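Quick one: the structure is below, questions incoming.
Removed from the display is one protein chain of the complex; every other protein chain stays in position.
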Amino acid sequence: MIWQFDLLILALVVICAIATITVRDLLAATVIFGVYSFLMCLLWAEMGAVDVAFTEATVGAGVSTILFIAAIFRTTRRSKD
Amino acid sequence: MKTLALLATIVTGALLLYGTRDFPDWADPQSPTSTHVSPYYIEHGVEETHAPNLVTAVLGDYRSYDTMFETVVIYCAGMVVVSVLRRTRS
Amino acid sequence: MEQVVAVIVAKYNYWLYVILMMIGFYAMIGKRNLVKKLLGMNIFQTAIILLYVSTGVKRGAGIPILDKYEALKHGVDVAGVANPLPHVLMLTAIVVSVSVTGVALAILLRIYRRYGTLEEDEILEKIRQ
Partner (left out) sequence: MKRLQERANTRPAGQGLIIETSVRIMVPFIQLYGLYVIVHGHYSPGGGFQGGVALGASFILLGLAFDLPTTLERMSERSNALLANAGVLIFTGVGAMCAILGGYLLDYSVLTAIIPMAAAEWRSLGIFLVEVGVGLAVMSIMVSLFWDIGSAGQMDEGL
């Protein structure tokens, strides 16, 4: 637990979250959400929760992003807001 | 509509920020979460289950009832996706 | 002044988690696109999981993986190991969150097949006709 790292990663996480919900292209939003998940994984590894970080890296950033991209390929990537 | 959503969000966030006043300090070793149940797991986990990774020990042994129904939840999710989405071949 | 700084150092994490949660909540109720709502739900979930995991942190403690023979011989110092209980609970929560996302995406594909759009207001328009 090093608070400088903690603060830096938390700031990046908040920026990524805001970018995820403001970008209009859904594919871009999903990819930014993958970045968000990896930053979250880094944050948990830094907090000492290695198992949770591993799970987030495989589940949140891997499978979840692929599922979103698959659904967007099957529907549409445009969004009005 | 958007202003209403923003208003609801801000009210909820303000309530939660007010609620953090009662939280223990961050990373405090004497906080209630670290002093009640978990010291038993840390002290006796290795000698009772022979699993040095305490997370696995708690996940698979002490709280395996939790994990069992969690597996059932994942199974149900898979079945639901198949039954909602699959088209019968005609 | 010192008191204010002490409060900020002790609580800034919780405030940032609340901000993350507010972002997810706004996306869930304020955005019209259904995929955006789903992304907001995922952000909300991660914020809550982050709050839970952060309650397991102890100052100056290591990760909850011990040396087996050392622990069997000499016992364990409780203050030197992070709290494993929140990690376990949130491990299951993450895996459930991905299955919830899968079910939601399946329903979303079904909606697209029926109405041909993912915007909430257009769907409501088509239902009213």
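Observations, loosely collected:
Letters A, B and C name the chains as they come in the text, with residue numbers starting at 1 for each one.
Assume a residue touches a chain if its C-beta (ideal position, glycine included) is under 8 Å from a C-beta of that chain, and two chains touch if they have at least 3 such contacts.
Since this is a predicted model, take the numbers as computed values, not measurements.
Note that the absent chain touches A, B, C when the full complex is taken as a whole. Across the entire complex, the residue among A:10, A:39 or A:59 in touch with the chain not shown is A:59.
Only one residue in the set B:9, B:34 or B:53 touches the chain that does not appear here, and it is B:53.
Between the chain not shown and the residues A:9, A:27, A:42 or A:67, the one that touches is A:67. Only one of the listed residues, C:20, C:57, C:81 or C:105, touches the absent chain: C:105. Listed for chain A, the residues touching the missing chain in the whole complex are 50-51, 53-55, 58-59, 62-63, 66-67, 70-71, 73-74.
Although one chain is not displayed, chain C still touches it through residues 65, 68, 91, 95, 98-99, 102, 105-106, 109, 113. The omitted chain makes contact with chain B at the following residues, 47-53, 55-57, 59-61, 64-65, 67-68, 71-72, 74-75, 77-78, 81-82, 85-87.
The rule is simple: only the chains that are shown with their structure count from here on.
Per-chain Cα centroids separate chain A from chain C by 11 Å. A straight line joining the Cα centres of chain B and chain C is 9 Å long. Touching two or more other chains at once are residues 1, 51 of chain A. Residue positions of chain B touching 2 or more other chains: 27, 53, 55. Per the touch definition, chain A reaches chain C in the complex via residues 1, 3, 6-7, 10, 13-14, 17-18, 20-21, 26, 29-30, 33, 36-37, 40, 43-44, 47-52, 55-56, 59-60, 63-64, 67-68, 70-72, 74-76, 79-81. Those residues of chain B that touch chain C in the shared complex are 1-2, 5-6, 8-10, 12-13, 16-17, 20, 23, 25-29, 31, 33-34, 37-39, 41-43, 45-47, 50, 52-55, 57-59, 63, 66-67, 70, 73-74, 77-78, 80-81, 84-85. Residues 9, 12-13, 16, 19-20, 23-24, 26-27, 31-33, 35-36, 38-40, 42-43, 46, 49-50, 53-54, 56-57, 59-65, 82, 86-87, 90-91, 94-95, 97-98, 101-102, 105, 108-109, 112, 117-119 of chain C are the ones touching chain A in the complex.
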